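Not every chain is included here, but those present sit where they belong.
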Amino acid sequence: MGDKVFSGLALLAGVAILATLVFVAVFLSFNSVGAVYREEEGLIIRQFLQYAYPLVIGTLIASLIALLLATPVAVGVALYISHFAPPRLSKSIGYVIDLLAAIPSVVYGAWGMSFLGPTLVPLYGWLHQHLSFIPLFAGSPSQTGRTIFTAGVVLAVMILPIITSVCREIFIQTPKLHEEAALALGATRWEMITMAVFPFARAGIISGVMLGLGRALGETMAVALVLSPGLLTASLISAGNSTIPAEIALGFPEAPPGSERQAQLIAIGLVLFIITLIVNMTARWIVSRHKEFSGAN
Amino acid sequence: GEANNPVAENGDENGNGENGGGETSEVQGTLVGGGASSQEAAMTAWTNGFTSVAPEAQVNYASVGSGAGRDGFLGGEYDWAGSDSAMEDEEWEQSKEICGPDGAFHIPAYISPIAVAFNVEGIDETLNLDADTIASIFSGEVTSWDDDAIAEHNEDVDLPDTPITVVHRADDSGTTDNFTEYLEAAASTWEWEASDAWPSEISAESAQQNSGVVDLTSQTDGAITYADASQIGGLNSVAVLVGEDYVEHNAEAASQAVASSTPVEGQAPNNMAVELDRDTEEAGAYPIVLAAYNIFCNEYPDQQTADLAVAFAEYLVSEEGQQTAEAAAGNAPMSEDLRSTAMDAISQISAQ
Amino acid sequence: MPWWVSLVILAVSAVLGAALSALMTFNMAIWFILTAVLYVIISYGVTRAKVSRRKATDTLWKHLVYLAFIIALLPLVSVIWSVTSIGIPGLLEPGFLASDMRGIDGTIDRRSQEEGEPVLGGIRHALVGSLLITLSATFISVPIGLMTSIYLVEYARGGPLARAITFFVDVMTGIPSIVAGLFGAAAVGWFLGVGNSLGLGLPTRSTMGITAAIALSVLMIPVVVRTTEEMLRVVPNELREASYALGVRKWRTILKVVIPTAISGIAAGVTLAIARVIGETAPILVTAGFIVSNNWNMFQGWMTALPVFIFRQFQNPTSPNFSDPSHQRAWAAALVLIIIVMGLNLTARLIATFLAPKNTGR
Amino acid sequence: MSKSITAKDLNVYYGDFLAVEGVNIEIAARSVTAFIGPSGCGKTTFLRSLNRMHEVLPGARVEGQLLLDDDDIYAPGVDPVSVRAMVGMVFQRPNPFPTMSIRENVLAGYKLNGARMSRSDADGIVESALRGANLWNEVKDRLDRPGSGLSGGQQQRLCIARTVAVKPEVILMDEPCSALDPISTLAIEDLIAELQQEYTIVIVTHNMQQAARVSQNTAFFNIAGSGKPGRMIEYAETSTIFNNPSNQQTERYVSGKFG
């Protein structure tokens, strides 16, 4: 009896999530029709794609920068907490890193805009001076630091504690048995980590990174505050580029009710949905490829 | 005087002191509205001030943006909306569903000039420019402060060769709409259509909201931007060539520009939406003006809301209301004529 | 290698770093970075030459891990410094926590800034709003999220429904917060509309605290599901079997054995989820509105949350030209927000320690 | 208390893989039966099918009849939970609950099921179960310390105490002594002899001396080759199996000549 009720509740919760998502999807699709269909001209998918693709690329660039910067640091910090720090300190250190997660995105936005951006301006100047033959550092360097790179750095700081937290919990769970097996073979600490810890934590690391990526893809306010959005450009050090959530946040308040602009903004929300989907499916696929070697029970 | 110590008087329903001895109204209930953020500071002052006029009433305003405000208004979420631009005809048609056969109407209660403001080390005074030059600067054609195009208008000023950094609004905004409308109408070198969004082909540095562009400009040597004149703080601004004279932004000129503009036809009989005359040659007029409308229903579903709406709208356009806003937000008070037209329009509000 | 070698290397790196940074433009930051990089490289080289390649690799990674930790601390220190240095004076303003913003307008702020009068107004209303909305969202999301991950880990065994749920939860992680807000408003509006057309006498307007809580739940649930799912999966099966073998029902096994064993990870996940939403701005503004006075009622009337308050004070200062008081209030409110999240984090950890496996030995 | 067990043509599967095939066995109430056989022959698998623990693994299933006294525990409608309450199990690897103290571990069978009892009843159960498992003296001063802090042998005895505490009818033990020193082993063997007064006991062991010491009957399992199903080769009185087996495989195994 109790079992039926409980499993029923569990199922219900899952179904509730599905229902919500279907609701969200319907809501988005319904409201974004106006972006791809005009009464006079019929389907205008091409125009919409022209509008959407720079935003898609901008979103991916910012998230990619964030991931590239945050993942190694986050994994490093998680390792530090689980395997390097003095055991007595590691709990408190974990707490300190959690502090990063406690900071609201508005504050990150304000920090990125008023402190980080200006701090990076000389770096952008330097990069431009010495490395402008690389397309990433071409273009006139920003005088304000409000670039997609700065936004990426802020996003990296924001997702760092997410990835750290998940990785840390998993690293700590690594069976002592396997760690000792590696050490007894004469492995150094680092070799032990690559032999026992990483393989065990692989799925968890990817899960944490995906969670961080989701945050980076969907982060609105911090990016909107830090970035000077503009045309798509390969340059990381000049103003330009924008991300989907920022575009929505910046455009939606003034979009007239029922207008094509409003539909467009909701439609790119739908596009972000699809991006998230593809990214996560890829991650799941990577995890599942090695399932029988995962060591999970 | 204002015995305003909200800290001490917290928890008390009508904690504000009496206001200048004006008579108080009996209306009660809560009136909710939302929309343009341009009038947020003024609205804060208004909602506060209104409590002293109508101690039983409460007014809430959410600065969600003009579009979202109109959306909420038409969707029945708000009793009135604040908006930097007037409703489209379609929207007005839609407003009949909730506002009765005459639909909704606009009152330009918040008027403020838009300043072209800059921060250049070495220039501590107002610069003179004409519309074409302003357009060339903002479109990125003129890239240095000592460009001839600028020097031509400012023979007495020693211009540095600082590069120009254009700062525009990152968010879609009524300020941008009004500014680009001016450029479109008055400058021959401006090729873009007026819009809430800054033309994406010429995007440069940008920030959110008036405070954002002003801060960014203040931090950046050589920066120029456009912003609500009440919010530019210590930045210097441009005197714009109108006819034969260079005109600095000022309150009177701004409200004059609204008063003398063309009314929008085809909506409610008491509608006060206007088409501003951007390329005016009239002496002393300052053509870059923003008028934020407050959009009310002609008919409200119940008497209480109608009374509240009337009381609040009347307070907005009252002399006292306009002064309160000016003191708090620094905008331009409505002219006498405009106020009395508005009072007439408001008196049309009724309950269904 | 003797212990003093690393000190020598550090000294050498510092000198070299100073020389190199002087070649560019001397700058403390550049000096530190160069010193760190040089130290890591030289240590690697020396260990490799004098000890062994494996030892060198080990040392290199050790240094990189330490470096990662220091790098992570940099933004933390920087942000915390920004917040506290500006926020503390605001927090010390008498009545900041106990009063709301009724009666505060630009004139008052101008006087504060120009005449040095105390900055009036406070965040009581925003504090109340934030706590109510966040707690409600937590009460909605944690049971749903936890039960869903239980379904996924304990019941579903990879069936099509489980795959569908996993798939959609993944998608949910990327919903931009503003979209969640719009959706929340639309969904509740629709629900109220349907309810009222059936004559249920519900409120007609959807702008209220609970709508915000629902919108935030859309953001919270995927975080809860994904983290708790990972944590439940690493609970050893032998514990489940031990419980079953005692004739304990599955649901009791889950509640009393599996969850307590995983509780520390679950607590970390819930904390992450709360931290994720308690700082949200846009979705709360469109769902709960914005008021200057206090409202305890989640189902009636508007509410203000701390981030919305902070954001508005930053973006549209109460007095546009005298923005110092607004900024002070904003930073102080940010500080309060951080303290709240840390408090929640601490509570979650305490609960976790209380319930967690009592580990000793191996 | 205590019941007999009868298996009729029992096949045990992991998904499509038939791990144990066609077992027919009758185990008398209040007796000790030992299962012996080489690694991988399906002893554990068969043992787990006796209390429906087998089906906990994904894809695992059982065919055939298994009677506890006269009731088929695999009949439709039988609740596996009630079967497990009657048939207790001690695992090869000690698995005390890490979140519980020693005391709570002993009471787990009650507490996890939400049973209420007075403090003194609980104390009584804890003491008698721990005494039964020969652990009382070692842990009586630290009943509130975590169970995972004990040595391997102590943990195993704790698990036995936990199983005995719920007073099942049948107790299954999967190599309960493999991690224990001779003294603890002896203690457990004594315990088994004592439990036999009240319970039906089945024990898997690799230690033939042990099988000889504790059991009345012994079943020998074997496997023809990897991937083939395990089978019960011979089932007889323990003395017969060790001294006079009828099957040649059995003989070779007990005499150590196998393989």
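Lettered A, B, C and D in written order, each chain numbered from 1.
Just so we're on the same page, a contact is a pair of C-beta atoms (placed from the backbone, for glycine too) under 8 Å apart; a residue touches a chain by one contact, two chains touch by 3 or more.
As the structure is a computational prediction, the values presented were derived from the model and not from experiment.
Stoichiometry of the full complex in this file, given in the displayed chain labels: A x1, B x1, C x1, D x2.
In the analysis below, only the chains that are shown with their structure count from here on.
Counting steps between touching chains, the shortest path from chain B to chain D takes 2. If each chain is reduced to the centroid of its CA atoms, chain A and chain D end up 50 Å from each other. Centre to centre, using the average C-alpha position, chain A and chain C are separated by 14 Å.
One finds 49 Å separating the Cα centroids of chain C and chain D. The set of chain C residues that touch two or more partner chains comprises 236, 249, 252, 314.
Multi-chain contact residues of chain D (touching two or more other chains) are listed as 81. Within the complex, the chain B residues that touch chain C are 2, 4-10, 15-16, 30, 32, 34, 37, 40-41, 44-45, 47-49, 51, 58, 60-64, 68, 72, 75-77, 208-212, 228, 230-231, 233, 324, 327-330.
Chain C contributes residues 157, 236, 238-249, 252-253, 256-257, 260-261, 355-361 to its touches with chain D in the complex. By the touch criterion stated above, chain B contacts chain A in their complex at residues 37, 64-68, 70-71, 74-75, 84-85, 88, 90-91, 94, 165, 170-174, 196-197, 200-201, 203-208, 212, 215-216, 219-220, 222-223.
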